[in-house]
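This report refers to the structure that appears directly beneath it.
Missing here: one protein chain of the complex. Every other protein chain is in place.
And then subunit A:
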Amino acid sequence: MSFDAIFAPLSEPMVFGTFIGIVVASLAVVIGLTYFKKWGWLYSEWLTTVDHKRIGVMYIFVAIIMLFRGGVDALLMRAQTAIPENGLLNSAHYNEIFTTHGLLMILFVAMPFVIGLMNVAVPLQIGARDVAFPRLNLLSFWLTVAGAILINVSFIFGGSPNAGWTGYFPLSGPEYNPGVGNNYYAWSIQISGFGTLMTGINFITTIMKMRAPGMTLMKMPMFTWSILITSLIITCAFPVITVTMAMMTLDRQFGTKFFAMSDGGMDMLYANLFWVWGHPEVYIVILPAFGIFSEVIATFSRKNLFGYGSMVAAMVVISTLAFLVWAHHFYTMGHGVLTNGVFSITTMLIAVPTGVKIFNWLLTMRHGKISFTTPMLYALGFIPIFTIGGVTGVMLAMASADYQYHNTLFLVAHFHYVLIPGTVFALFAGYHYWWPLIWGFRLNEKLGKAAFWVMAISFNVAFFPMFILGLDGYARRMYTYSAATGYGPLSMVSFIGALGLAVSFILVAYNIYYSFRYAKREGSDPWDARSLEWCVHTPAPNYNFAVIPTVTRLDEFWFAKKEGRDLQAGKIEDIHMPNNSQSAFWQGIAMTAWGFFFVWAEWIPAAIFLVITLAFMLYRSFQKDDGYHIHVAEIEETERRYDENGGLRGAK
């Protein structure tokens, strides 16, 4: 690990400038925290907390920061391709940027945002006080951060991965990619993947074991259902990527030949394994979105969800089909008609349950009293845009036609037409919708709606031209093109759209500042919602429910409101709570360091940090920590203070 190799990327002015920017920003944070004496508060209230709501907030915070990092990547790409023969980025730099863009957006924006929202909402929706394994939950978070740190430091220390977010062999193998870049790729996915897998297990257990009395599976809110299914897919899919990344590391750093083109290796095996995980992964980020929209659409149509049973059935079918379609990502790698035929059919089948859900949402809105709040706007925008994404997906699903579309901008347009309305819109809908649960006030609606309109319009300006360019043969991941291709004008349109998207994300972020400053505190249940999470006081107390409610039907809270019942009436008892966990935080740091030194093949420090990691696990295995109790007097006092400020829980 020579000094020169580590800092080689800094010789590029753009990288150097960014590096200086990061140093200055970090210094500002450090100085700010020191000046306001906030280190202790940060450490004990946030970094080591096991409260699911706070862990959720931290996940979403990370996701938003990463959204800006990934967004800068996107802007740079569109700026480079806005005009023919542009010289803003050279080809090597462009390769790194589209690779980190994809990786960041899927693994460090969509995933933490989804996991953040499920942390915030699921325990409250099922009437629980926390997740089943609160400390494991915190460790999952820190492992996600570890992965995010590794991928983000790569561009300064040694160079970023550059073989696409899919990291196909042989391009990402040691022969064609001797630097450390793709080691970062493997370790970043590997370590954050451990965290995600543990989250999946944690939430399956939470939802199966910790529901309020009376809440049978078919009385669960739809978002909780979607998270149960998502967690099941996570638990079945993530081990595949763990093994694949381990094999990649062995090939790259230890000379094995699993994916090599020689010595009995098979490069196609990598693409196969990647998509065995990769396709379920796209469903992992879309199913929670379906759950969020179900909640939002029902709430703001003032109606119960149309076809609850068929919604659940559709998701169960999707959970199986999601595992049966992966080869549609490499139809063109040379398999025969039989194989492509089988995978074409399974792929088209997925559109059926997805279509069922779209009709259910439309019928939920029919005859409803619709209020056009920010979350609802996102839901309304989602339906038509996502439908375009789905229809183009079915076009791609036809293997013979895909020979034309594959790896062109048409494909890029397809997946952005599903991922942006599906995932980004949904995450923002959920984020605006559940914000008051945590903070006790709503985000500003005017700014929220403005951001939505800018986002929805710019999105189409940025991505619709890509369908046309793709049909004209514009291959994806090209760093430039000649003027003679005629791609120039539409590429410029797309760049303008990308700028608009950036503006909309800035508006979303500005809204945080604006609302903290000017929004008025509100009582519980500001949206007049239907499900159990809204029967707690807002901002939700750390114990969530003073008394665990009993559930008799779907949308229990809604009916309780109508009948003037208090769901938390009953005798208050001592509440058993878990203690904070310092070891989860430090283990996350140790694993970041372990990953970093492994990337650089510095075996002695890597071994030291591996031992430290194992020591933390050993310590945890023998640790006796029974948590603590919040006593009745204290709970009553807290509840009384809420009642003075906010009126009866949830009652309007």
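Quick note on the criterion: a residue touches a chain if its C-beta (ideal position, glycine included) is under 8 Å from a C-beta of that chain, and two chains touch if they have at least 3 such contacts; residues count from 1.
In the analysis below, contacts and distances are computed from a predicted model.
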| item | value |
| --- | --- |
| Protein name, per the UniProt record, of whichever chain is missing from view ("DNA-binding protein", "Quinol oxidase subunit 4", "Cobalt transporter" or "Carbon-monoxide dehydrogenase medium subunit") | "Quinol oxidase subunit 4" |
| Listed residues A:H335, A:R476, A:R565 or A:R620, member touching the removed chain | A:H335 |
| Among A:M268, A:V317 or A:I383, residue touching the chain not depicted | A:M268 |
| Selected residue (touches chain absent from view) among A:V276, A:V493, A:I575 or A:A606 | A:V276 |
| Option touching the unshown chain, where A:A212, A:A327, A:M365 or A:V412 are the choices | A:A327 |
| Touching residues (missing chain, whole complex) on subunit A | 204, 208, 232, 235-236, 240, 266, 268-269, 272, 276, 320, 323-324, 326-327, 330, 334-336, 338-339, 342-343 |
